[in-house]
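Dropping a structure here in C-alpha cells format, bear with me for questions.
Excluded from the complex is one protein chain; the other protein chains are retained at their positions.
What follows is subunit A.
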Amino acid sequence: MTIKPSFRSLLRRSAAAGSIALAAVLVGPASAHKDPVSPEQLKIYQEAFMEEVRKGDLLFHGDQATADAMGVGTSLSKTGMACAMCHPMASDTHPQSFPKFQAQMAKFATLRDMINWCIEKPNQGEKIDPESEAMKALEAYITWSNTGSVLQPGKF
C-alpha cells in the first residue's frame, strides 16, 4: 500500500531515473499474481543458506567425510593442512576486500581465486572447479563468518 506513492514520487523527482524505475514497475506486474513471501518460505531460504554454511564450515576445518561426499576429498589438501589452521573463525580471509589485486598471484583476483590459491600453495592440494558445490559452500562459510564486516573492495 505504501509502496505505490513512493514509486510515484520517485518518478516525479527525476525523469531520467523515472524511466528506469518505470521499467522496474512494468516488470513488477508480471509477478503481481504471486503471494507475498511467507515466514515458511523465508525459513526455507535461510535453511538452504545455512546448510551451505555448515558444509563450508566442515570443509574449511578439514572434515574428510564432507570433502569426500562433495567430491573434493583428495584435492582440498594433501598435507593435513586445513583452511582453519591459518584462519580460525575464517579470520584473515577478508572476503570483504575482494575483488582486488592479490599480491601473491600478481593479478586481479576474486575470493574464489584466492581459495584456490590457498588450496594449491599452503595446502599443496589441487585447484577445485570454481563453480563447484564445494567452492560455493566454502564461499558461504567464509562470508557468513564475516557477517558484519564492512565492504572494503580492493583493500590490501
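For this structure, a couple of remarks:
Note that in this section a contact is a pair of C-beta atoms (placed from the backbone, for glycine too) under 8 Å apart; a residue touches a chain by one contact, two chains touch by 3 or more; residues count from 1.
Note that contacts and distances are computed from a predicted model.
Per the UniProt record, the chain missing from the shown structure is "Metallophosphoesterase", taken from the list "Sulfite reductase", "Dehydrogenase", "Polar amino acid ABC transporter permease" or "Metallophosphoesterase". Residue A:Leu58 is the one among A:Leu58, A:Val72 or A:Ile128 that touches the chain missing from this view. Remark: the omitted chain is touched by one listed residue; of A:Ala67, A:Met81, A:Ile115 or A:Ile128 this is A:Met81.
Where subunit A meets the chain that is not shown, the touching residues are 53-55, 57-58, 61, 63, 79-81, 84-92, 94, 96-97, 104, 117-118, 121-122, 145-150, 152, 155-156.
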